[in-house]
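Removed from the display is one protein chain of the complex; every other protein chain stays in position.
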Amino acid sequence: MSPKQLTINLLEELVHTAELNQEGKTANYIPELENVNQDLTAIAVQPLGESSLSYSNYPLHPITLQSTAKMIPLIGLLEEFGNEQLFEWVKVEPSGDDFASITRLEQFGPKPSNPMLNAGAITLCSHIPGKGEQQFRWLEHWVQKLFNQRLSINPSVFASEKRTGSRNRSLAYLLESRHNLGTDVSETLDLYFALCSYEAMLEQMLFLPALLANGGIVPDSGERILSTETCKITLAIMATCGLYDETGTHMVKTGMPAKSGVSGYTIAVVPGKAGIVVLSPRVNTKGNSIRGEIMLEGLSKAMNWHFALPY
Amino acid sequence: MSPKQLTINLLEELVHTAELNQEGKTANYIPELENVNQDLTAIAVQPLGESSLSYSNYPLHPITLQSTAKMIPLIGLLEEFGNEQLFEWVKVEPSGDDFASITRLEQFGPKPSNPMLNAGAITLCSHIPGKGEQQFRWLEHWVQKLFNQRLSINPSVFASEKRTGSRNRSLAYLLESRHNLGTDVSETLDLYFALCSYEAMLEQMLFLPALLANGGIVPDSGERILSTETCKITLAIMATCGLYDETGTHMVKTGMPAKSGVSGYTIAVVPGKAGIVVLSPRVNTKGNSIRGEIMLEGLSKAMNWHFALPY
Amino acid sequence: MSPKQLTINLLEELVHTAELNQEGKTANYIPELENVNQDLTAIAVQPLGESSLSYSNYPLHPITLQSTAKMIPLIGLLEEFGNEQLFEWVKVEPSGDDFASITRLEQFGPKPSNPMLNAGAITLCSHIPGKGEQQFRWLEHWVQKLFNQRLSINPSVFASEKRTGSRNRSLAYLLESRHNLGTDVSETLDLYFALCSYEAMLEQMLFLPALLANGGIVPDSGERILSTETCKITLAIMATCGLYDETGTHMVKTGMPAKSGVSGYTIAVVPGKAGIVVLSPRVNTKGNSIRGEIMLEGLSKAMNWHFALPY
Partner (left out) sequence: MSPKQLTINLLEELVHTAELNQEGKTANYIPELENVNQDLTAIAVQPLGESSLSYSNYPLHPITLQSTAKMIPLIGLLEEFGNEQLFEWVKVEPSGDDFASITRLEQFGPKPSNPMLNAGAITLCSHIPGKGEQQFRWLEHWVQKLFNQRLSINPSVFASEKRTGSRNRSLAYLLESRHNLGTDVSETLDLYFALCSYEAMLEQMLFLPALLANGGIVPDSGERILSTETCKITLAIMATCGLYDETGTHMVKTGMPAKSGVSGYTIAVVPGKAGIVVLSPRVNTKGNSIRGEIMLEGLSKAMNWHFALPY
């Protein structure tokens, strides 16, 4: 079957097919995540060398990044410190456990399994260089670079994360007790909670996956922002660990390295071809967007993007 | 950096670089695996649309497939029963545990985590259709298809697996106690031990990864042997589960879906570009070939084959 | 509150109180265990220096020992090989896991946690001295000693255990793969399945706990059968591991070292005071007799036998 054309009609069709699924619901582990229109279903695609396209069934508004933001410290630290240093801080193996597993950390530690789990991302936040304000400026700097613009932090989500984040506190103190952290627990968690609280519009999410698809070079300008090495490592981590303990299923269905977040965003990369973002806040018990996966699977099939197989 | 030419010189260089590493040793869990020249180091590449190339530092001889043979029931059953049925028998998630983990099976079961672990492959063997001889003939049929020729079973390895396979027996009885098996334990294990005992020459290993790289169509003849769907699923499983709990590290270094075996073979796929086999019997404690990984990493770098990134 | 008199009336009252509880059901992991009158509720007590008393709500018949038989290899091997040798074979720590846990064995092994779990008892059976017939004779010898008479093996329970014991086979092969067994798997399991299949009448079960209560000396005759050392170790293991992962709850309620079996028998010891056996085949998901525990708790309260506290 030869691939379809990438058109608005295709995206609309993908959204409408996904809408038929009524499973899942907005994450409720922090109250603010529930205050989102749970039927919002949207997709945006940036094919390399062409204009981006997007479709949404409802008007869009900014939504927090949650775990998709785990890409930021991963990429920033890879660029600044290199992969050898990074792999001193975290491993890069899928864990088979859920995103907030403490067992995994205790039994297979002391290093967190990978940077896409909470324990790994918290550890990486603690190794952002500098102290206090400097670390926040580092985050701002990398957000600017990877999203090509500033993003704001949603203050009520941030406050809510801080107020309710007992499980992440538990992870952070366990990490501290094993000397994994480069910054003290309280400041590390402030960084981590801020990271999760960045918010972006759908199309703002598209720059990063397109940049990765293009090997670190901005598709429009030809400017190299990330090294090829960083892109490769990042894609490999997304391919093996990007959707927690559903990554295998995701790769079987889509063949696209991706990273999900409980707010409903999932970003996906077709190396050499396109960057993608899907959005739907109905998540399953694994914390992955159900309709998001349906749209990615449909798009992968329609475009023959699964591992870019030739036939 | 533009990619190098794929030449015999490049392969020779990769072998010689790998030879510098003296770590690891031949697997000894069955005595016959130790009776191999542990310094043998070889690579063969089948670029799509070109002639295959290979280089070995020592004369070659047939070597058993071990876990690389787990591809056979996976692909055969996918083709004959479809993925929905297959995923009734096994899950497709990386487990974070070693290849023979019983804990993983007990705590996260009843289904085995994925078809690349012993528990998953044993389960799949039990669902090969027919009884006794028919099941063996099914295996022969699929070996013929996926290797484009008959392979023989090494009788002393088979006998050795049978004699020493207590851990696999333990897995099989646990599976039976949970009603996961379609055939009784003893016959299932005969199939599984036979599967591991197929042996092939280096170049005989090349047909399968080239077939997968070409989306299921034989590169030479243009004949479709496997559906695109089967190829996609197989590649996704290799990408997330192919090297046990080193799959993440492997993907970070090479960006190539692969499957390893304790005998020293690893097969790898660059979708749309090439099939690869590397061989070196010095394996690490995870059961993966150390020099094999070094060669794959070097080849991926030299050819820019890591996720086929454009720059 | 001063203790009551031990009378038939008290036992009758305990049985009738226990009968009010309708929870639990006969174990069904082997078919023969279901073929028992599940409302049978009985108790027998042998106070040291007095006549034994018993009461049953239905006519009694022989019932298999199941896990209460794990006492036999434990005591026999302690007597013949001493505790140092025994603790080379098994540990003596409560495991927090269920009786057939494989996880526990894999992660905390190689030695089984304690002789009251299946893995521990299977290991001990494999170290019964001799070969084949000799090992069975050893069992017969120790049954004769500890029950003061021969017991017969229920052939249909034995056959059923053999036919359905996949999980125990799984444990045994895992033990073999770690070199824990002194006899091969198949013969070891024959011993273990035979052990579980001994059957006894209620009052036949009373000799052993009375012997332990009396420090190894037969209450009637004054003959020493077991060393004090063996009795102490046995009581300590019963107190910490006798009811799987309900041992803590059992000790809180009764203060009596005990050993349960899924057939419904539980034997209990009040050191220096009495041996007890209760019987009711309604077991809970942990494999412990529900009414049996109610009777033991009631008896312990009535007689002030909880840790033999003075007031």
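Per-chain residue numbering starts at 1, and chain names A, B and C are given in the order in which the chains are listed.
What we mean here is this: a residue touches a chain if its C-beta (ideal position, glycine included) is under 8 Å from a C-beta of that chain, and two chains touch if they have at least 3 such contacts.
Model, not experiment: these values are computed from the prediction.
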Where does the absent chain make contact, in terms of the chains shown?
-> A, C
Among C:T64, C:Q135, C:T183 or C:N214, choose the residue that contacts the chain missing from this document, as touch is defined above.
-> C:N214
From A:T103, A:Q134 or A:N284, the answer for touching the chain not displayed is A:T103
Out of C:L189, C:I237 or C:I276, which is the one that touches the chain we can't see?
-> C:I237
Sole touch to the unshown chain from C:P94, C:G165, C:P209 or C:G292: residue C:P94
In the complete assembly, which of C:P110, C:P129 or C:G248 touches the absent chain?
-> C:G248
Had the left-out chain been drawn, it would touch chain A at residues 101-103, 106-107, 166-167, 169-174, 176-177, 185
If you put the missing chain back, which residues of chain C would it touch?
-> 1, 48, 83, 91-97, 104, 108, 113-114, 214-217, 224, 228, 231-233, 235-237, 239-241, 245-249, 251-253, 255, 257, 271-272, 306-311
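Keep in mind that, in the parts below, only the chains that are shown with their structure count from here on.
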Intersection of contact partners for chain B and chain C | none
Centre of all protein Cα atoms: which chain's centre is nearest to it?
-> B
Distance from the mean Cα position of chain B to that of chain A, given in whole angstrom = 31
Per the C-alpha means, the centres of chain A and chain C lie apart by a whole-Å value of 55
Which positions in chain C touch two or more other chains at once?
-> none
